[in-house]
Every structure is written in structure tokens, then in C-alpha cells.
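With one protein chain removed, the remaining protein chains of the complex are shown where they sit.
So, chain A:
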Amino acid sequence: MSDLTWLVPLPVMLPLTGAGLALALWRHASAQRVITLVVLSLSLVASVGLLFAQSGSGPLIVDVGGWSAPVGINLVADRLSSLMLAISALVVLCVLVYSLAQGVADGDEETPVAIYHPSYLVLAAGIAIAFLSGDLFNLYVGFEVLLAASYVLITLTGTAERIRSGTIYIVVALLSSVIFLFAIGLAYSATGTVNMAQLAQRLPEIDPGISLALQLLLLLAFGIKAAIFPLSAWLPDSYPTAPAPVTAVFAGLLTKVGVYAIIRIQTLLFPGGRADDLLMWAALATMLVGILGAVAQNDIKRLLSFTLVSHIGFMIFGISLSSEAGMAAAIFYVVHHITVQTTLFLVAGLIERRGGTTSLDHLGGLAKIAPLLAVLFFVPAMNLAGIPPFSGFLGKVGLLEAGVAAGTPMTYALVAGGVVTSLLTLYALVKAWNKAFWQTAPAPVEPVHLPRGMVGSAAVLVVFGIGLTVVAGPLYAYTERAAHDLDDRDGYITAVLPDGGRGSGISDRVAREAAEAREAADEAVDEAEAVTP
């Protein structure tokens, strides 16, 4: 199966190429739409292909530029990163269809095509780089690529409100990038490498204090991006003001890239769980503070932003257990949450369109005039709250079981906190649903036509969210294998650095070609010698 390695760079290369093309064709809106749609569909196909390809053969590794690790930069597609790639490609495509339909219905005002499509593609490429990177500095570059695109998307059209919230978002993101960069510099001076596999070999050998400082710096940087409690205040402030599709894709994916990075460093670079207690406290605080914030809101988008923060706590809970069961549940929860949170924000966009606002004070009676919308909101809301048989329930049960299995007082506290958070999520969402769909409408709502593409793409994600329950068995088995791979670091290290953990520094293909060239040259010499006498 190793001949499928050519799939690995595609989720990065396709969107980047598409972004360049879309930018070049900025005058031709329809050409841009076609390019974006085709490119993102292809990258979904490539990501799903990757999911199956590496599942059979172990991690697939691409040496960029023909230099293999530890000399060159490499892209690594293992179980975790392929799963994240596949799910993010699906979400990105659905949100694109939604925004295309919105653009067709509204014209260019909300999402100006010339800027929106290239930035959206760059965002997709940045997310893919971050998931595939096998090198700490390349991970930084991936983060910057996706953040740069997100800066453009969050301040789209430059209204006063978006400039205000965008400023906060950008300054906080820049600060976290600076911290990340500082950590990379320190890691390089401590170990002399930024390759993650080589870091994994060398970090245990350096002074434990320095290693802990590095770990905390990286956790701080990724904690800001993932919106973990004391570092989460920027999120509910900045996300709700962006256009609905942008908020949806940010909510679904950007924080999860941070969570992914935390999983990676906690398992590969710093195993042993020295920061676990800290993460447990952070997880508990994130869950509770986030959901209490959600209960206080009366705007659907802000409410959903707070539930987003709150449920990041569940994933950190799984990570902080440092057990295979906890990690498997956390990965499953990430997949579930990406889908559900994106769906909810897309449906919130539909509600805003139909009811004219997302403020629960001014909404009402939508169940009568838009029954389909009521169902579309209700299903993912119940899914997020963790009502059986939805995937949210399965993910939470997995987390709670892993917490009970760990059996310390702190994990019991986390289990209790998780249950309370679920109940409060249910309360907040049911309250929002009642307000928006059941209470008497404060003012009569004008009939608005909801474009089929918008409803359709939201419906596809709702169905996919339900589908996660149907395939929960195989999916959970897959996340368990992924967690096992993460726990078994040697598999990753030897895959990246063959030759007894040293790595050849030159990729197989280049070595083979060099050998062939040498043979050819030898033959030529032999022939020449044979001819001369």
C-alpha cells in the first residue's frame, strides 16, 4: 500500500493551488465557485482515501523535497491525523455549499466571492498542514496559514462590529503564535531539533525542569487556540459577529486544531502525564464556566459559542486521563463535536435568516412557520447535550467510563462535572429551542424563502451527525486503535526515523534514483572500457 503515499500532500496542495487560481480569476465569480467546489471535493476524496490507505499500512510519510527526517521536513498521516483530515474536509465542503447557496440568494454582500473563496481555500490548506505536520516548526507555519486566512474571514466586509471583534481575535491569536514560536526556539536550543519524532527521542534526555517548561509553554500556546478556560474569553466575543458560514467553520475546526496539537504533544513529545493535574483542573473549569456562560446568554450564536468553549473541556478531560481509553473517547468526542457544533451554527444562520434575528427575545413561533428548521435545530441540540442514542451520548459515556476507570478523586470530580455540564447544556439548548420555536412571536415574521442549498447542506450535516451513531462501533474501534498508536510512540518514531531511530536523512526515492544513476554511470564506464581496447 506504500504506493499511496502520493495521497498525503493532496489535502494541502489542492486547496493551495485552488486558492492561487481563485485569486487569479477574481473577476470571474462563477469560475471561482467552480474551482473551490471542485478542489474541496477532490480534497475530501483524497482525505477519505488516506483514511483507508494508512489504516492498512501504518503511518504514511512524505519527505518534502526529497530530504527525509531528521534533515528534511516531513508530512505524516497516521490514524489520528487522517481521521481529523477526513472529518474536517467533509465539514469544510458542507459549509462551502451552504455559503455558495447563501451567495447565490443574497448576492455578494455578506460573502464577497473574490476575497471569500481564496481565503476559505487557504484556511482549508492551513488546517490540513497542521494535521499532517511531523515537524514543530511546520506546525507553526500551518497555524499561521490558517490564522492568516481566518483574520481575513472574521473581518470580512469590515463593518464596525466585525472590526471590533476581529481586533480582539487577531491580537489574542498573534500572542499565542508568539508564545508558540518562543517555545520552538527553546526546544531547538535544548535539543537541537524541531522534528517531532526526534524531539520525542531527545526530550526525555534533557533536564526535566526545562522539559516541563517547554511543555507548559506549548500547552499555553495551544490552550489559547483551543479556548481552554482561563484562556477562552476571546472566543464568545469574536465568533458570533462573523458571517454564519465563517462562524460555523471556525467553531467546528479552529479550536479542534488546538486540541489536536495538545493531543500530539501530550502523547508524542511529553508522555508520562506531568501536566495531567493541571489539565484536569482546566478541563473542569472549562466545562463549568463555559456552560454557565451559555445559560446566561439570550442570543443563539453567543449561547452556542459558550457551549463550544464548555465542550472543549470534555476533550481536555479525555486527554488529561493519559490512558488509552480516555484518549480514544477524546478523539471520538472531537469527531462528534466538529460535526455537531458546525451544524448548530449553520442552523443558527438559517434561524437568523428566517426569523430576522438570533436574539431569543425577538424570536418566536418558528415551529409553526418553519417546522423543518425546528427539527434541524432540535436533533443536533440533543446530540450536543448527549441524549441517547446520539453520538454525543456515546462520546460522553466513553469519557465517563474512562474517568471512573482512572478512579482518583479528581477524575470522579471530572465525571460529576461532566454530567452537570451535560444537564446544563440540555437546559440551555432546550430553553433556546423553546424560545425560538414555541413562544408566541413578539412580532409577525415576514415570509422568507430559505435557499435549498443552505437547508440541504445543514441537513446533510445533521444526518451525518446521526450517522455517527450508526457507525459508532467501527468508528470507536478506529479511535481506540488511534489511541493505541498514540500510546505506542515507537511506532511513530520508527516510521519517521528508520535505521534504528536515526533516520537516513535522504528519502527512499532519492536514494533509489541516485543508486540507479550510479549504476547507469558504472555501466556506461564499463561499456566505454569494453569498447576502448
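In this section, contacts are C-beta pairs under 8 Å (C-beta built on N, C-alpha and C of every residue); 3 or more make two chains touch, one makes a residue touch a chain; residues count from 1.
Throughout what follows, contacts and distances are computed from a predicted model.
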item	value
Listed names "Transcriptional regulator", "Na(+)/H(+) antiporter subunit C", "ABC transporter permease" or "NADH-quinone oxidoreductase subunit J", with the criterion being the UniProt name of the chain not displayed	"Na(+)/H(+) antiporter subunit C"
Residue among A:V34, A:V178, A:L372 or A:A477 that touches the chain left out of view	A:V178
Absent-chain contact - pick from A:K256, A:H311 or A:K435	A:K435
Touch criterion as defined above, residue of A:Q297, A:S322, A:Q341 or A:T425 at the omitted chain	A:Q297
Of A:D237, A:D276 or A:E352, the one touching the omitted chain in the full complex	A:D237
Residues in chain A touching the chain absent from view	137, 141, 144, 148, 151-152, 155, 158, 160, 163-168, 170-171, 174-175, 177-178, 181-182, 184-186, 188-189, 194, 237, 296-299, 302, 360-361, 364, 435, 439-440, 442
